[in-house]
Every structure is written in structure tokens, then in C-alpha cells.
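Remarks on the structure that follows.
Removed: one protein chain of the complex. Kept in place: all other protein chains.
== chain A ==
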Amino acid sequence: MTRLTEWFSAGRSSGKHTLPFVVILLVVSLLASGANLLLPEDSALYVSTYTITLLGKYLCYAMLALAVDIIWGYCGILSLGHGAFFALGGYAMGMYLMRQIGDRGVYGDPLLPDFMVFLDWKELPWFWLGMDNFGFAMLMAVVVPGLLAFVFGWLAFRSRVTGVYLSIMTQALTYALLLAFFRNEMGFGGNNGLTDFKEILGFDLQADSTRVSLFMITAFLLAVLFVVSQRILSSRFGKVVLAIRDAEARSRFIGYRTDRYKVWLFVYSAVIAGIAGALYVPQVGIINPGEFSPINSIEMVIWVAVGGRGTLIGAVIGAILVNYAKTRFTAILPDAWLFALGAMFVLVTLYLPKGLMGLYAQMMAKRRPRILEESAVKESATKESEV
């Protein structure tokens, strides 16, 4: 058991939050799932399926924020195109779900998805082949974003493109994909995207039990990725990554090929984003080119900034809080949300440069000396009384 806790906490700076985080995440998810499946609908503690799906969506966003934080917070690479990897993972899952519809589509074609029949296509394009196999589709959800990140990263980091230029390039990347996926000829459903899914692995997507399972799987994978990322970032590899963020030239002069480190971290981050996308699609029931839009990618950066970059837990908390705020806000004042988001970003940048986690750390630091002082006072008091 102690070894387990040791393994979880890894003994370094932000590692001490890992175990509590994982426990809280899993317990809350389990309670919510139980409250949905076991309690009667009129119970005060009943959690509606709508809420479960919403929570599942938040957790997908949290995973995505984790991905952004890993490269932005730890390596200083500001990617404004992570939505691209998220959407690619989502499309891989969407293609699988499309193939699962089979002949239950509007046109009833056993092989071709509806939009292809509509476009009068006669056969399945080559990149749709094999996507009816769940394992293969999931592999693609990871491999495609990873490969794109590898090629992009290899070209960009080897040429030593950094800072603002890199951010603009990532933005261009996701925008280019947005335009490409809008085209019907691409074979991904054009501007409607992929939707009208029926079932996943034979389970009805509308059923409560499927929704709860998807939510639990998301929570579990988020916990796993969180722990793995924490481990990676507290290894010497993680120290090198921090070193690259703070003084890249110095890291090169002590013998690290910084471009390779950046490429692999970028690939890892893209893979997480891909997984998040693949989990997101069956829960929201649609994937369309809108997910590639540059604004989405910028929003992700805001989640991380609000939560506190450079702390994995901050990214998760930021994503959940900002998206909760978005849900509430867009219900009350839909048109004002973007203003609120912008204001939030400005305020956080000005007053909370380290985000909510930074604020928390500050408060803890203020409390600690007071506790020390109090104990010192007590000690001296007891000494005096002894005298």
C-alpha cells in the first residue's frame, strides 16, 4: 500500500495531489453513476442522464485541457490547434459509429453511410475501410492525431520554430483542416459531419446504462492519463522538458536534442487529445467540422490558463469550471458568453497569472507560516511555564 501511494505521489512538487485527485474523481463519478442507475427518478438525489452526459463531456474537455497543459504549461509550446487532434480522434470514433448504423440509416444502404448515398457515391472510400472494426477505429483515433503531430512537430521543431510563430502555424493547421473537412468531397460528411449514431459495440447509445458506462470509462481513462502524465513529467524526461521551457539553449549545450523531446511530448499530447475526442463523440452524438474551428482551440488554452498552467490538476479544474460556467451562462445570456470568456481570460492573465492553482498555492503559503508561528508561540509558552 505504501508503495502504491509512493508510486502515485512520486514525491515531487505537484505529485502530492495525484492520489487525492484520482480518488475524488473516481468516487464522485461512481456516486453520480450509482445515483443515476440505482435511485428512482423521483428521488431527491437522482442524477439525470442529461447531467451524466454533461459531466462526461466535461471530463472529455478536462482530458483535452490536460493535453494542452502538458505542452503549454510544462514545455512552453503554446498550441492553438489542439482542437485538430481532438476532432481527428472524434472523427475516427464517428466513422466507427457511422459504420455501426448499417442498414438502419434513412436510405437503408447496408454499406454506405447516408451522406454517401445522398452524394450518389457507389462504394466506400478506402479510408473508411476497416473502420467498422472497433479496435482498428480506436487505433486510428490515437494513431492519426499522433502521426499528424509527429510530422508537424518534426518539421516545426527541427527548424526551431518557436513562440508566436509556432502558435500561428498550429492555428493555421486546424483552420486548414476545418476547411478541408467542410468539403463534401473529403468523404467525412461535409458540413453536417457524422451523426445519427445508433449503437456502440452493440449497446444502444440512448440507453442510460450505455451513457453511464461511457461516463465511467471517461473518468477512469482521465485518471489513468493523469497518473501516467504525472509520472512522465516527474521523471528526468519531465525535468528536461521543464529545462527546455525555461532555457532551451542551455539544454542543448548540456547535450539534449531538444527538438526530439519536443516532438515526442507533442505527439503524446496529441494522442491524449485524440482519446478525448474519441470519448467525446459517442456522448454528444455528433462530430462536425466545427470542432476544428480555431476558436475552440483558443478556448482550451483559456481553460488551462484559468485553472493554472504547469499543474495538471489546474488544467482539469479549469476545464470543468469554465465549461460549467459556459453551460450556465449560455442558458441565461447566450450572446454574452464570448464576452464573459474574454473578460475571464483578461482578468486571469492580469490578476492570476498562475491561475486558480496559483491562488490556492498562495493561500496555502500564507497559512503555513501562521501555523508555524502559532506552534512556535505555543512552544515558547510551554517552555516559559516549565521555567
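Here, a residue touches a chain if its C-beta (ideal position, glycine included) is under 8 Å from a C-beta of that chain, and two chains touch if they have at least 3 such contacts; residues count from 1.
The rule is simple: contacts and distances are computed from a predicted model.
Of "NADH-quinone oxidoreductase subunit M", "Beta-ketoacyl-[acyl-carrier-protein] synthase family protein", "Cytochrome c biogenesis protein" or "Urea ABC transporter ATP-binding protein", only "Urea ABC transporter ATP-binding protein" is the UniProt protein name of the chain excluded from the display.
The hidden chain makes contact, of the residues A:V28, A:L111, A:V224 or A:A247, with A:A247.
Residue in contact with the omitted chain (choice from A:K16, A:R183 or A:R260): A:R260. Listed for chain A, the residues touching the missing chain in the whole complex are 232, 235-237, 239-240, 242-243, 245-247, 249-258, 260-261, 264.
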